[in-house]
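Missing here is one protein chain; the remaining ones are kept as they sit in the complex.
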Amino acid sequence: MEKIKVGIVNVTGYAGIELARLLVRHPAARLVSVTGRSSAGQKLADVFPHMTGAADLIIESELSDVDFAFVAMPHKESALEVMKLIERGIKVVDISADFRLSNPEDYNEWYGFTHPSPELLDKAVYGLPELYRKDIESANLVANPGCYPTAAILAMAPAVKQGIISEDIIIDSKSGLSGAGRTLTTVSHYSEANENTAAYALKGHRHLPEIVQELTYLNGETVNVTFVPHIVPMTRGILSTCYAALREEFVEKEDIQVEINAIYKEFYKDAPFVKVVDNPPHTKNVWGSNMCHIYPFVDTRTGRLIVISCIDNLVKGAAGQAIQNMNIMSGFAETAGLEAPPIYP
Amino acid sequence: MEKIKVGIVNVTGYAGIELARLLVRHPAARLVSVTGRSSAGQKLADVFPHMTGAADLIIESELSDVDFAFVAMPHKESALEVMKLIERGIKVVDISADFRLSNPEDYNEWYGFTHPSPELLDKAVYGLPELYRKDIESANLVANPGCYPTAAILAMAPAVKQGIISEDIIIDSKSGLSGAGRTLTTVSHYSEANENTAAYALKGHRHLPEIVQELTYLNGETVNVTFVPHIVPMTRGILSTCYAALREEFVEKEDIQVEINAIYKEFYKDAPFVKVVDNPPHTKNVWGSNMCHIYPFVDTRTGRLIVISCIDNLVKGAAGQAIQNMNIMSGFAETAGLEAPPIYP
Amino acid sequence: MEKIKVGIVNVTGYAGIELARLLVRHPAARLVSVTGRSSAGQKLADVFPHMTGAADLIIESELSDVDFAFVAMPHKESALEVMKLIERGIKVVDISADFRLSNPEDYNEWYGFTHPSPELLDKAVYGLPELYRKDIESANLVANPGCYPTAAILAMAPAVKQGIISEDIIIDSKSGLSGAGRTLTTVSHYSEANENTAAYALKGHRHLPEIVQELTYLNGETVNVTFVPHIVPMTRGILSTCYAALREEFVEKEDIQVEINAIYKEFYKDAPFVKVVDNPPHTKNVWGSNMCHIYPFVDTRTGRLIVISCIDNLVKGAAGQAIQNMNIMSGFAETAGLEAPPIYP
Partner (left out) sequence: MEKIKVGIVNVTGYAGIELARLLVRHPAARLVSVTGRSSAGQKLADVFPHMTGAADLIIESELSDVDFAFVAMPHKESALEVMKLIERGIKVVDISADFRLSNPEDYNEWYGFTHPSPELLDKAVYGLPELYRKDIESANLVANPGCYPTAAILAMAPAVKQGIISEDIIIDSKSGLSGAGRTLTTVSHYSEANENTAAYALKGHRHLPEIVQELTYLNGETVNVTFVPHIVPMTRGILSTCYAALREEFVEKEDIQVEINAIYKEFYKDAPFVKVVDNPPHTKNVWGSNMCHIYPFVDTRTGRLIVISCIDNLVKGAAGQAIQNMNIMSGFAETAGLEAPPIYP
């Protein structure tokens, strides 16, 4: 089978270059074109000395002829790129937030701009394959979920779907610094970030409406989510600790832990990248891979369900999931190019 | 004024050696004797090359003549040491858990041993000066709080005391690795801990009964606490993010954030080491100091109070608080020897 | 083509489990058997939750039937295992030091034991493919080089071979903590290793005779090596900064930098895992991969050649190189199973 030709718009951010890393080993796709404003004209391997396997690619200012494109632009700019590509008949996975929220007005409220293409928004599919595999298969435009939403939604989806928990959910997330991107900021300056842990964005992180939207879709009931993201001093990894009260009928069950384990395992039985684990997961155990580990735990003392999930924010939280979506959209094996185990230690 | 003579039982753990670091600069106390089983007979400065200011101290197997002692033994062993010292008429701050829980039966349940001296337990004062300053003044034995309880109780005390929140409290804590002590373990092996975040002890961390006991004392109502500790890859620091629902009458108030800020500032107005801050605190900003930063935040979307606190687990969470207690027990200025600012960056 | 059956003796150390990670994706080899004393009887995926792709392997106490074995035991024990396997007609790559030094007496001096099989030592090939590819092709036993020697020898081989430098060589190496292994030690306890850099083993690191032996072989002249290893606070990576005086006839040449670059590029023109680079290399740029980046630089002020090399100590410094050796011994493509790019950031 001939490989499809793939391009990356804005390869020079962390999500973009991670896409390149994964694509150069993909069995059914060939990376043929990358763009990046500030580095246009340079060889990819000169800007990123770690890159092997794409030695001769030149960073361009516009995508050349491709069958499939990943767009990794900042929000608002991304939508415009996507619109052009879709018009050219190219299938797209958009890494930005520009097609994740189904209500166009949310963009005014949360991102401060008017969405330029509500009709395209209508057609975009939310790219969480564990929930929307069928829709993704036939989509031309997939909105790749945010890193925090991926971890949080995967953690809570089975419980919400099954109506095990009340509508009040607390999500306490811990993220490595690569989640803050490659743009220089004080918070990600080494001497500020090292030996430091802090919460941020309590007034409303932009990933909140995404989490609420998806958890609400699951069983139609509005959820009441408190989401507090934290930075911890590491490069990769998100660990989300989610709390919700069990509904009364479940608290009283004797075998509730066993039952919930079974519900989670059943929910993810066809998901190659989700593993329901029996011990609190460590971000290191998914490092560099597309895996998500999920640990549901019943705190019998308080009648609460605690679910802990972890991912590599740049893989399952960004580039890996994007390739998983491409695989599904293109009829490839869902795991193609994503089989390498995590790197430990 | 002549300095009092002070000793440390088990100087070779992280809490013990941190006590030594702080004591060599104390204006009213002189470190005259230290013990440590494995290193007995060696000079303190040879075992700990960073130590300056106590160059000639030899690590002994038993405390010599002192006016005041800090005991930093593992639980169960600590109680026996403390009993001997109290009999000798020496005032003691115990760093272990052996005198923190007022109900002797809790030791059977949580620590797996029968308390050897319930009557001494009765006389011990819980050494959180922000709550028990008066009792500490006249105590001969003070039980120094655990690191997690210090951060959690200081975060929630004003809200619990004032009846602002419901009895359901979630405490999500992130701790650096020095909290796991100096004893070698896989979890604190560098290559396992670096680039890793994980939760642990979901089935019941030993600091939980301590937190429940103290929050319950505050207004007599039993609290329903879920406590999930996490390790994050740094040496020092605890950040606790605490969640509770506001009682209905408070949710509706318009100025609730302002009111709660005022309650917190009033509660801690005489506490030299607690600072109520206006932005999410960073553990780095208390690093190496006895400070606790507390940030109360009302999530108006969900009607929840979120309180974030941070401390240096080895200072306010152990050795610094112990010295603060000694200061109060000895009639010194509460801040004596603890005035050095945090070290940044 | 049917895959060969491969086993790992002692999978539970960092080199062993890294071999497993790489082997589960190898196109021509199948991992069929692993051993590990303390964990025998458990599933590999239970002891190492990151492992995917070998989900059903049980850790055994003895290797089952295999075509090829990697032995990752501590020195002295390794030799005995290797002897048994070679007798069974199994090809072996030994990760330990037990077959690296060609003079059996060196084992008495440097490792404190009498070599149990000098005749096997005679037949073993030093597994640095960039120097001994031909010999490795026909070898039944390959001694995988140490991590420090790999970086140091690759850095200096072209210069020594070409007689560019005097015989006095200084090698200043910086290593991440995984080089110290998975066994718990104070030096690799997180709180001791984090925020710390230190030299060690100045009196003679065991990798020194290996470096001296190989550099001496290159042009028959004895080299005079000072080797100082350092630990730096990271998990993976070795950076070696090597210093030597240029011979007089080279100092005076005008284009000496250009000439040396050419010599290095020529020397490694057939080496798929060595890249001669034009800027000081970063360990991050080879992280997780079998690449070695080498940067030769002439300090014209002082007439010295400085060569900086970096590798991932667990890949090119251990498991990756072992697989590279297996590939050559087995007639596979040299790069088989090792093509994945480094992981950045």
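Worth pointing out:
The letters A, B and C name the chains in turn, as written, and every chain counts its residues from 1.
We adopt the following convention: contacts are C-beta pairs under 8 Å (C-beta built on N, C-alpha and C of every residue); 3 or more make two chains touch, one makes a residue touch a chain.
Every value quoted in this text rests on a predicted model; they were computed, and no experiment measured them.
When you scan B:Val286, B:Val307 or B:Ile328 for touch with the missing chain, the hit is B:Val286. Of the options B:Asp65, B:Asp122, B:Glu137 or B:Glu339, the residue whose C-beta touches the omitted chain is B:Glu339. Touching the missing chain, out of C:Leu80, C:Leu184, C:Val228 or C:Val251, is residue C:Val228.
When the full complex is taken into account, the listed residue touching the unshown chain is C:Thr197, out of C:Ser61, C:Asn108, C:Thr183 or C:Thr197. Listed by residue number, the positions of chain B touching the unshown chain are 14, 17, 21, 24-25, 48-53, 178, 182, 194-195, 235-236, 277, 279, 281-282, 284-289, 291, 293, 339-345.
Although one chain is not shown, part of chain A still touches it, namely residues 14, 176-178, 182, 184-186, 188-191, 193-195, 233-235.
Hidden from this view is one chain, which touches chain C at 168, 170, 172, 174, 176, 191-192, 194-200, 202, 204, 224-226, 228, 230, 232-237, 239, 241, 243, 245, 280-284, 287, 297, 299, 301-302, 304, 306, 308, 310, 345.
As a working rule, only the chains that are shown with their structure count from here on.
With centres taken as mean Cα positions, chain C sits 36 Å from chain A.
Here the CA centre of chain B is 46 Å from the CA centre of chain C.
Counting partners per residue, chain C has 14, 178, 182, 194-195, 235 as the residues that reach two or more other chains.
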